[in-house]
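A single protein chain has been omitted; all remaining protein chains appear in their positions.
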Amino acid sequence: MSANPTQTVPHVRKLPTRSKAGRRVIREKIFAHTILIIVGLLFLAPFIWLVITSLKTENEIFTVPIKWWPDELQWKNYSDAISMIPFVKYTLNTILIALLSILGVVIITPMVAYGFSRIDFKGRNFLFFIMMGTIMLPFQVTMIPIYVMFNKMNLINSIWPLVLSSWFGTGIAYNVFLVRQFFMGIPHELSESAKIDGASEFRIYTQIIMPLAKPAVLTIGLFTFLGAWGDFQGPLIYLNDPEKWTLSIGLKQFLRENRVAWGPLMAAATLFTIPIVILYFFVQRKFIEGISITGMK
Amino acid sequence: MKKSRGKKSLILFTSLMLVASMGLSACSSKEKDAASSSGSGDAPKKETVEIQFWNPFETDRSKKVEKIAEEFNASQNEIKVKVLGNQDDQKQLTAISGGAAPDIVITYWNKVGPWAEAGAVLNLDEMIKRDNFDTSQIIPAALDRMKVGDKIYGFPISMSMANKLFYNKKMFADAGITAPPETLEQMFEDAKKLTEKDGSGNITQIGFIPDYPWIDNVFWPIIFGGSWDDGNGKLTANQKANVDSIAYQASYYKEFGNEGIAKFKSGMGKMETPQDPILTGKLGMMIGWENWYIDNRGENGEIGVAPFPYPEAQPELKNAGMVSPVAMFIPAKGKHPEEAWKFMQYLLSEDVQIEYAIAHGSIPILTKALDNPKLTGNEKMKTLKDFLESAKSPNLKGFPNSIYIDEYLQSLNEETEKALLGKISPQEAMDTVVQKMQPIADKDKK
């Protein structure tokens, strides 16, 4: 994928007279960088602020005017944060829920999206609108009926309501719709020629479309992970046992009723965020090229 | 044709697989539950009943509840109490409504009334009568918050109250005020003395902000001897006392200016941080709750404590204040109401009440405990002394229970907000509330 631009760029550059175009390219690049850097700093600032705040004393956090850098880095906030809640256990619990959710989502979603985009069957649009309709009802009114249902299945106080909701809950519509948009973009000639060769839909799906869909699958996988990581309401409602709690519930521990422990709260929020930043850092390349799946220019 | 039939059976197969896998997971979690509940009982005696005791507190505070439950568990072997913290009211409501109610629950006072009227809370009258439990030993204002009509649906486990005036000692001295104000009228005058402006008219320090840290629709009418209903379903929020209480608050806005207060407020530090306005000498006075500024209220602390002022014309309202108890109740659909009731009685016994109050830095709800040297002599309770004493005051009150309590409070809040800024008159504000809420109250009455 990235091979293409490098092939074409020199070719384009050669076309007009070098100096004029070269200057224009440079000017455009400076322009692009300037905007990206300014906006980028605006996007980065709050995060840096979070990290710096997590290293301040409470006095420094609230000093007027703003104190940009603490006199002494308060690593103690971090040890406090870690000792206040079982960080490792909650992290593992969160990861388990996230992984199980991802597993189902990446198997189910492309299949359903394929059905909704590349097989022209009667009633398809009708069913598609029903699917879209399911996410238009605010969760607040289905929350209790869903709880009742999981209670009848005897699944309260287990991770299954969370996992099953990610597989079969209304949220699936988001992923299916996203993957559908990409499947719609894959030229039909690809599957038509395979069909003429006698391939079944299932074979076309597994052998032609799925290899192309790998990046899209990675994308919904990552979104699912982020969703599971940040979910607070779900774990709180379904998990009673402190042994089973997740990090987001842990984070809430710092917001006490009378006195918020600001330093440790910010430290915990930083710790909460950093693992996913690292994860994102490692997958971002694939992830971005990722969502684009047709792979043919 | 053959092929599609094959597909059909494939659909069936897939669905069956999924159902089967779900069934399996259900079973396995059931087994786990069974294993954990039977395996954990270390007392081999006959049948120990395990009851679930939920509280909304964060882990640190929940551990204090846990300690008391452990002492109870050790004291007998019929009942084993399992404490779960972090169960906030949303979770409590979902679980109870969803059919997975715990056995006994700690929650905030304003949930008991609505949930009781909706049928979620066990009425305790029968058990109280049967076991001759003496309810007169409970501080009346706190117990009232657990009642709907005359029926008791829960008990307070501890109590919070607002009935003091906190003031910045240094600011008072600097302004030449020798004693804290006794009446609301004096308070207003003192507030003016304590307020300073800079050259361009910006407020640099202020004597008092009536809606700091929040608009309080319960506290203020109580100070003026107001009420919210007449006990027979007629709402009284627009009576003179209530309207006066809003007019009094609005007078501060009139005196110091809406814009000025808003601007000053936006620059105030967060409460109970080192930039807190009353600690840094930017705010002269505020409403005092027993659990605020514990570390700053001593002899050498920045904050002085006095009874909250009363209206000059009504000295009988001295020592008025608002109670806000933490409540406990037994869900109507709990599986072990008898055991829960036994444990509840344990929590209401004098020694446990004192232990709980000391652990949480709160006020016990038994009148007799207020004078118990075990409590008053405790080092930690010293700063609470004034509050413990005034917890006996007959002028303590609270907001009446009903199913529409939150809606009523919300409506009061919305209209008071407008009246404070002078957008409508206090009378108009309260008339609007009553107009809106009376039909809802009438509907509930039926």
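By written order: A and B. Residues from 1 in each chain.
The definition used in the following text is that a residue touches a chain if its C-beta (ideal position, glycine included) is under 8 Å from a C-beta of that chain, and two chains touch if they have at least 3 such contacts.
Convention: contacts and distances are computed from a predicted model.
Peer 1: Name the chain not shown, per its UniProt record: "Sugar ABC transporter permease", "GntR family transcriptional regulator", "Dihydroxyacetone kinase, C-terminal domain" or "NADH-quinone oxidoreductase subunit F"?
Peer 2: Answer from the record: the omitted chain is "Sugar ABC transporter permease".
Peer 1: Can you list where chain B touches the absent chain?
Peer 2: Touch set of chain B with respect to the missing chain: 1, 3-4, 7-8, 10-11, 14-15, 18-19, 90, 93, 96-97, 114-115, 117-120, 213-215, 262-263, 265-269, 271, 275, 332, 403-404, 406-407, 410, 413-414, 417-418.
Peer 1: What does the interface between chain A and the hidden chain look like in terms of residue numbers?
Peer 2: Spelled out for chain A, the touching residues are 1, 4-5, 8-9, 11-12, 15, 28-29, 32-33, 35-36, 39-40, 42-47, 49-50, 53, 62-66, 107-108, 111-112, 114-124, 127, 129-142, 144-146, 149, 164-165, 167-170, 172, 174, 176-178, 181-188, 201-202, 205, 219, 223, 226, 229-230, 232, 248, 251-252, 255, 265, 269, 272-273, 276-277, 280-281, 284-285, 287-294, 297.
Following the convention adopted for this analysis, only the chains that are shown with their structure count from here on.
Peer 1: Which integer distance in Å separates the CA centroid of chain A from that of chain B?
Peer 2: A distance of 38 Å separates the two centres.
Peer 1: Which residues of chain B touch chain A in the complex?
Peer 2: 22, 25-26, 29-30, 32-33, 52, 57-61, 84-88, 90-91, 94-95, 97-100, 269-270, 272-275, 291-292
Peer 1: Touching residues of chain A toward chain B in the complex: what are they?
Peer 2: It comes out as residues 58-59, 61-64, 84-85, 143-144, 147-148, 151-158, 160, 164, 236-237, 240-242, 245, 249, 252-253, 255-259, 262.
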